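Report on one structure; see the data block that follows.
All protein chains but one are shown in place.
== subunit A ==
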């Protein structure tokens, strides 16, 4: 009798979770950030419902500051999967011209945290898939697969439901919603290997290439478009770089690398001794409890 590999077990578990949500929620949606975790999650959703397309839309909570290559892949994948793509941009942030250069953490708060709440309320989604993993960050190690949010999108770490076996309780009162993390039990290595084995399209920025960069506050930033305000004396330098995580380009640090293929990227990932979230500015807010505070405020 065949014994399943760890990736086969993880895949089956994730598909099971995605189907449970579709069976029990009224209006599910998949939050699609165009990163590698989203790529895996979307692929799993396509597998879960084949030959039907996944019976829910993709939602991109856009900040208008993503890398151009991300927008390209986003549109391509929506078409390929046969799913509706909803793009939501917080009109208030739009109007006020909130941007990562002038507004610091307000940029994330308004575009992402507020934007997500507004989008979920606007469409009345009661279940939203997200690509978070338990190995990413300390407070996530205890996050449930089904995470309940109050009608104001708050998260109460003391009031989460126990999850036994593979039985998920999706019952909720009107106005409440669930965030569901189907790839909770995957590690960064699992994600990469799965992308490799299944040939899943990902944003080319994950692979090394010569790109225009500036170094700022110890981070290597890519000058992705003309909106990047150069400080006096700053001159974009072509460096061979790639990204370990993708977000808003002015907030996402690159690493210098020569890894041009997936096995090379995986090799570099495994040999490196710096965890992947370090490239992001967000975790450093509010000391060690950064992500947890953000979650209580409603950040995904």
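What we mean here is this: contacts are C-beta pairs under 8 Å (C-beta built on N, C-alpha and C of every residue); 3 or more make two chains touch, one makes a residue touch a chain; residues count from 1.
Please note the rule applied: contacts and distances are computed from a predicted model.
Undergrad: UniProt names the one chain left off this complex as which of "Fe-S cluster assembly protein SufB", "ATP-binding cassette domain-containing protein", "Multifunctional fusion protein" or "Putative tricarboxylic transport membrane protein"?
TA: "Multifunctional fusion protein"
Undergrad: Which is it among A:75, A:121, A:135 or A:234 that touches the chain not included here?
TA: A:135
Undergrad: Given that one chain is not shown, which residue among A:6, A:68 or A:210 touches it?
TA: A:6
Undergrad: If you put the missing chain back, which residues of subunit A would it touch?
TA: Answer for subunit A: residues 1-13, 15-16, 19-20, 22-23, 46-53, 134-135, 138-139, 141-142, 157-158, 160-167, 169, 171-174, 184-185, 187, 189-190, 193, 196-197, 263-264, 266-267, 270-275, 278, 288-289, 292-293 touch the chain left out.
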